[in-house]
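Note that this complex is displayed minus one protein chain, with the remaining chains in position.
By written order: A, B and C. Residues from 1 in each chain.
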Amino acid sequence: MIRFNCDYSEGAHPQVLQRLVETNMEQTAGYGEDPHCAHAAELIRSECGRPDADVHFLVGGTQANLTVIAAALRPHQGVIAAQSGHVNVHESGAIEATGHKVLAQPCQDGKLTAEQVRQVVEDHFNDETQEHMVQPKMVYISHPTEVGTLYTKEELEALHQVCRQKGLYLFLDGARLGYGLTAPGTDVTMADVAALCDVFYIGGTKVGTLFGEAVVILHPELKPDFRYLIKQRGGMLAKGRLLGVQFEALFENGLYYEMGRHANEAAAVIRQACQQKGYPFLCPSPTNQQFPILPDEKLPALAKKYAFAHFGKVDDSHSAIRFCTSWATKLEDAQALAQDLLEL
Amino acid sequence: MIRFNCDYSEGAHPQVLQRLVETNMEQTAGYGEDPHCAHAAELIRSECGRPDADVHFLVGGTQANLTVIAAALRPHQGVIAAQSGHVNVHESGAIEATGHKVLAQPCQDGKLTAEQVRQVVEDHFNDETQEHMVQPKMVYISHPTEVGTLYTKEELEALHQVCRQKGLYLFLDGARLGYGLTAPGTDVTMADVAALCDVFYIGGTKVGTLFGEAVVILHPELKPDFRYLIKQRGGMLAKGRLLGVQFEALFENGLYYEMGRHANEAAAVIRQACQQKGYPFLCPSPTNQQFPILPDEKLPALAKKYAFAHFGKVDDSHSAIRFCTSWATKLEDAQALAQDLLEL
Amino acid sequence: MIRFNCDYSEGAHPQVLQRLVETNMEQTAGYGEDPHCAHAAELIRSECGRPDADVHFLVGGTQANLTVIAAALRPHQGVIAAQSGHVNVHESGAIEATGHKVLAQPCQDGKLTAEQVRQVVEDHFNDETQEHMVQPKMVYISHPTEVGTLYTKEELEALHQVCRQKGLYLFLDGARLGYGLTAPGTDVTMADVAALCDVFYIGGTKVGTLFGEAVVILHPELKPDFRYLIKQRGGMLAKGRLLGVQFEALFENGLYYEMGRHANEAAAVIRQACQQKGYPFLCPSPTNQQFPILPDEKLPALAKKYAFAHFGKVDDSHSAIRFCTSWATKLEDAQALAQDLLEL
Partner (left out) sequence: MIRFNCDYSEGAHPQVLQRLVETNMEQTAGYGEDPHCAHAAELIRSECGRPDADVHFLVGGTQANLTVIAAALRPHQGVIAAQSGHVNVHESGAIEATGHKVLAQPCQDGKLTAEQVRQVVEDHFNDETQEHMVQPKMVYISHPTEVGTLYTKEELEALHQVCRQKGLYLFLDGARLGYGLTAPGTDVTMADVAALCDVFYIGGTKVGTLFGEAVVILHPELKPDFRYLIKQRGGMLAKGRLLGVQFEALFENGLYYEMGRHANEAAAVIRQACQQKGYPFLCPSPTNQQFPILPDEKLPALAKKYAFAHFGKVDDSHSAIRFCTSWATKLEDAQALAQDLLEL
């Protein structure tokens, strides 16, 4: 059985693990107040071109999302997200458990548009009974999205603009950011993300670390007391330096991007086989997640050899499935899958 | 600088780390649904003599506390704890952030008594206006406590009794359980803990793992849907098997207890030096944390060579400080500190 | 200016107010533990044919909704509601502020169907990753709905069935129940509501009292400790007997139904004028709220004489508006509006 069902089947990239081994018996201060975290934060600030950024290391994505949102919003404020957004569907109500409504919007390809955001905000503030409704205050996007798609720089700029005009915070969930920044055809860089968002995070869990997400805060209003919130929400790792050590490994020599490119290449092999075979896609994805639509009858054979995720029936006899590659995917495994798809 | 300020200065015990390295490139299912977690849970159930226990692996202690409490209580219910309890003072309001009051009680040596619990519960239910007050429903104890002390088996039995009689859940925070179960003179075993508590956790972070706490649920009412709560509160590790792998290492060959004994022996070296020197203690601790009271004038010299924690002034010229040992403490470092204390 | 914009423009029905005046200087126990509340609860139990029901009096509708939901659900559970449901749109996130997600469903005429509920529940429990999603546990319906429509007895029975089969609670928001139970053509009685729901409330605020909603709890699991929740959520009126006194007035001599019929008759006068004029309706309502669609150009003239609510544009030149009658509406005012509509 070869796993293409998700991008967290293995441990860490060997270089990352090596660092953990090398530093294991160092004695450092706890809770992220150690030299490794300081250095990793510095590397990230530099990567972002934003010496003013606050950088915090958290353990996982849901934790990062709920902590950022709880820290940013007053009780009556909500976060606009695509209906397919991770915060809306796959966090067991984590955002609501912090007291906030997710203002879910219908979406194309997992993406919110600036126009949608503008409409939601204007509809709210134009309504005489606005005080009876949740006030939109933050926009949550994921990049790549949950269905593998990417925003263009122009789209991000438009979202940035509307957020500025309307007094909203723009929050980018970068759980798979490494795969997004290295996708063929993208014009969005880490510095762009840092320039256009108020807060975002750089995902490690799905891109080469054992665990860990680096939250980067740009907007001055979002900075005060963030560490209290990390602690309160259970995200403050006692041995915080484990996060610093891993992010040092990701950003000292471009390993983060190298892993991203590798996964995208492996995904392209699978994508091309599906295209050749004439299978349509749920949406066009240049990143490490591919969502082809296959006849249901073909799935059992495939499932004997490969693990993949069932995304949903699209009609009586076809289903969208997800193949996921990662930094750890062996190219020959992707090629084997491609070959098997062609021969289905 | 040698660190005695806490028990999470280093990474993981080499045997634990070795396991992570060996299993790194395995492909497993995520979120704790992998063979390592299953095996580790089995080892723990066996250790507890409780084949019926549910075992879940979480990343950290505050996270474990808030998740257990949020899962167990209805909104109007609170948790009785010692005033010095971790949930009351050192979790940035994590419990209150889940909506629940900590009913803090004055305490001797960090411990709650069964009699205190009985009084709180009877006072509540005897009051005509009980509905205007938070209803006690859970008792939180830590073992060892935050000041290094231990419950006797008899004391735990009395707490168990009163909780049974009054319909409360007994929850034991075992962040340092390994140091408690191996302390000289204790008559409490892992099986006792499992027999007397409704839910407890076995701490890994402070006893040999990179991170991780094993929550053991005994009471049937506390079992349903616990994984939803883990996910919602941000504690569900994507690569959950990292927790399973580490706890396998702790419990396959008694490593957990071996580490506990080692730390307690190192602590004894320091304790004896203080005793010899005539320094009193905040309270008598047979475990890895020692709280001697020293003249303030002696502290600067000590601080040049050793990191320790300041616990608080006890009078104008004396302070309680904390020396903490762990599985990683070198016996010669403890001996060096002991010598320096004697020569102060 | 004659107000048809809502059903809470005046104070209380004179008979209700009279009771408050008569009982004003009585001395009673506070917090609803007085003879008036006991008597009113008895009247309601009798009206419902459910001697086993728990009856609690709260001040307002949003308060009743949030208290019932907070009391019923565990943290990871959510409430299924129509997208147009009051809990989803018009309570400023009150439900989310208690930590729970509203699982909003697209709807016809403000109503949920049993089939929708079944689908949501089955989709949830069939999903392997169910623990990553909010668990449906309660169904919220309003009767009449926010757009004036009514469930048939058959529809309610179907909802009851699916809730029983799937282990969900059925909660009916009866803010305007008096208008619903007396609408022409309805086959749903108070006893039916009590037989088919697990919890519901009888609205007073919009049907003749100064304020007040009577929460009726049928399901045994929802009864324990409800008064703690009322107090905690700020809904426990110190002079609770004011609620009892008012509900006595409503149910001693059928005043509640009398007021309902009156408002529905006044609404029918307006509806018929719209029909005669050929104005379509947002949806067919036999109750006190009417939602005709008018040309925008006609609205300014109307607005000079009458207050009404703007419900939303339906196309470039037409809007749905709401006319609302109540127990207090003078029939001649409704007739005057009808005449003016005909002459627009």
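The rule we apply is simple: a residue touches a chain if its C-beta (ideal position, glycine included) is under 8 Å from a C-beta of that chain, and two chains touch if they have at least 3 such contacts.
Computed from a prediction, not measured in an experiment: that's the story for all the values here.
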Using the touch definition up top, pick the residue from B:59, B:80 or B:97 that touches the left-out chain. B:97
Of the residues C:102, C:183 or C:210, which one touches the chain left out of the display? C:210
Using the touch definition up top, pick the residue from B:89, B:283 or B:344 that touches the left-out chain. B:89
Of C:57, C:169, C:228 or C:257, which residue touches the hidden chain? C:228
Logged for subunit B, residues touching the omitted partner chain are 75-76, 78, 89-93, 96-97, 99-102, 129, 131-134
Logged for subunit C, residues touching the omitted partner chain are 1-3, 6, 8-12, 14, 17, 20-21, 23-30, 59-63, 66-67, 91-94, 97, 205-206, 210-211, 228-229, 231-239, 242, 328
Spell out, residue by residue, where the missing chain touches subunit A. 31, 70-71, 74-76, 98-99, 131-132, 135, 225, 227-229, 231-232
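Note that in this section only the chains that are shown with their structure count from here on.
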For subunit B placed onto subunit C, the superposition rotation in degrees, Cα atoms, nearest 5: 180
Centre to centre, by mean C-alpha position, how many angstrom separate subunit A and subunit C? 41
Find the geometric centre of each of subunit B and subunit C from their Cα atoms only, then give the gap between the two centres in Å, rounded to an integer. 49
I'd like to verify one number: the distance from the centre of subunit A to the centre of subunit B, where each centre is the average of its C-alpha atoms, in whole angstrom. 34
Expected list for subunit A, residues touching two or more other chains, is 91-93, 97
